[in-house]
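With one protein chain held back, the other chains of the complex are shown just where they sit.
Here the chain labels run A, B and C in written order, and each chain numbers its own residues starting at 1.
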Amino acid sequence: MNSIEKLTRIFSEFPGIGPRQARRFVYFLLTRQNGALEDLSKNILDLKKQVAVCDDCMRFYEKKHDKSKLCSICSDHTRDQNILMIVQRDVDLTSVEKNGNFNGIYFVLGGSVPILEKEPEKKIRLSEFKNFILKKNNEGLKEVILGMNWNPEGENTAQFIENFLNKTLEKEVTSNKVKISHLGKGLSMGTELEYIDPDTLRNALRNRN
Amino acid sequence: MNSIEKLTRIFSEFPGIGPRQARRFVYFLLTRQNGALEDLSKNILDLKKQVAVCDDCMRFYEKKHDKSKLCSICSDHTRDQNILMIVQRDVDLTSVEKNGNFNGIYFVLGGSVPILEKEPEKKIRLSEFKNFILKKNNEGLKEVILGMNWNPEGENTAQFIENFLNKTLEKEVTSNKVKISHLGKGLSMGTELEYIDPDTLRNALRNRN
Amino acid sequence: MNSIEKLTRIFSEFPGIGPRQARRFVYFLLTRQNGALEDLSKNILDLKKQVAVCDDCMRFYEKKHDKSKLCSICSDHTRDQNILMIVQRDVDLTSVEKNGNFNGIYFVLGGSVPILEKEPEKKIRLSEFKNFILKKNNEGLKEVILGMNWNPEGENTAQFIENFLNKTLEKEVTSNKVKISHLGKGLSMGTELEYIDPDTLRNALRNRN
Partner (left out) sequence: MNSIEKLTRIFSEFPGIGPRQARRFVYFLLTRQNGALEDLSKNILDLKKQVAVCDDCMRFYEKKHDKSKLCSICSDHTRDQNILMIVQRDVDLTSVEKNGNFNGIYFVLGGSVPILEKEPEKKIRLSEFKNFILKKNNEGLKEVILGMNWNPEGENTAQFIENFLNKTLEKEVTSNKVKISHLGKGLSMGTELEYIDPDTLRNALRNRN
């Protein structure tokens, strides 16, 4: 396979990119000035050198000069380290950080649990989650927020995590020392009653305030 | 103007219909079998004869043989007549009835209050609403749910109605005898955290449960 | 069924209209001022009284006071009555009249011939077409333009009509006295080479000029 085809094939695997747009990327690169390709190439190569996975929340973060193995959120003591939001992916964490006025910490599952999945532990970071949750529990964990998407796979993931917490922290959950909570459901910005679906409407009514 | 043009023009005023689709409607009618046009024509003519506006909630309803001036919801004593949801339009009421598992009653404003509107009483049925709310208050009203769309005009309408209630039922609202509530806000069916807007996310966090 | 439901059901049969929009139409009518419904009702009823089907081209047209049974195009002697464009529907004729700078006449098939259709004569006005084409042939017909949509059903219809003409006017077609032509194919306004489909591109190349 020649180099245009080879690169087209690689770009085709990028999320949301088909073969046609992949090819446009290659031609786009071909028209770039000298230096641009070297720059891109180097940045890609450096990515894993400069980015680490946080030992606690498992998100990707930029390494600092110090020897800390924790990201800026997990090592920030002005944040409430006892409120934990569990999200599916790094992009979800980024979105909540940017928009949410949330002052707790996170755990990134790195995926979700499909319905009827036989081996959930292969889809998400389950053993890392267990270690983290036990550690946090020892340090005074108060609340675990299930921050999943509201779609079938997200709901299934939330259900799985909730069951897992009920087992792993049985005493704490039963005694209400650790609270498990779900993101509120109801009208989203832009929702019109005329077009609302039954599940959203029922939640909007139940959660009226 | 000839009759094809005239009918096209009338259909163009239907909600969501442009001149091109209006013209297709006319040609569609021309190809109908005998009787179909007479049937449509008669049904349109009969509409206002058979449909009345409910004296209480102001929604359109099919007249019955009895002399009642109330719709089937307002005259249904198995429903909680002390919980009132205020909606903008009949289609909103229909949607809630169909999907919402709601057992109270309604009031249909017949429109909404645009932002900076000088004469809100011309946009919604304000005097009818006042009469109805005073009557219901005498009969033991417990809760008023503001069932508006979540968009700027819907929010403005909810704000206007809330202010109006605070004045009209000042004593009852202050003493918490009548509660004013809003539909819950948060994740809607299908919402993904990656694409969530800040207002929805903030509400989803605040309303977590 | 009550009158709101009944009218909703009728509007649901209009082209491109689902039950939800049909219901909006009904509520829209309910909010109209007095007189508007009577006006619409009357216009629908009058439609077939004031509109006739042209004896020649079979299109719908507004009847005049005179006794002519031909539409304004078929009776217009400034138009070339020997160039005939065959279209599927009235809306196609309207579109060509509005946009096309075409000075011949038309025949409206009233439909199209689906692929593998066993009884094409039930889908289009075949006997009327035969009569018309024989009459026109006697009057000096020079060209028949197949003005079908470019999609599988349109192509099948064009093929069917072409075969039919080859049989019905065999001598005239063979001797080139009557020419059968197709609308030109190639780039449409807005076509970009990057996204062009193979059939369009082949035609654009073959028909280059």
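The rule we apply is simple: contacts are C-beta pairs under 8 Å (C-beta built on N, C-alpha and C of every residue); 3 or more make two chains touch, one makes a residue touch a chain.
Just so it is clear, the model here is predicted, and its values are computed rather than measured.
The chain not shown here is touched by just one of A:Lys6, A:Lys122, A:Lys135 or A:Arg206, and that residue is A:Lys6. Contact with the chain that does not appear here is found for just one residue of C:Leu45, C:Leu70 or C:Leu183, C:Leu183. Considering the whole complex, the residue from C:Gln50, C:Asn149 or C:Thr168 that touches the absent chain is C:Asn149. Not every partner is drawn; the one left out touches subunit A at residues 2-4, 6-7, 10, 14-16, 21, 23-31, 37-48, 50-51, 60, 62, 89-91, 94, 110.
Annotation for subunit C: contacts to the undisplayed chain at residues 87-89, 91-92, 95-96, 98-102, 145, 147-151, 154, 181-209.
The working rule: only the chains that are shown with their structure count from here on.
Between subunit B and subunit C, the centres computed from C-alpha atoms are 41 Å apart. With centres defined as mean CA coordinates, subunit C is found 55 Å away from subunit A. For subunit B, residues touching at least two other chains, in rising order: 89, 91.
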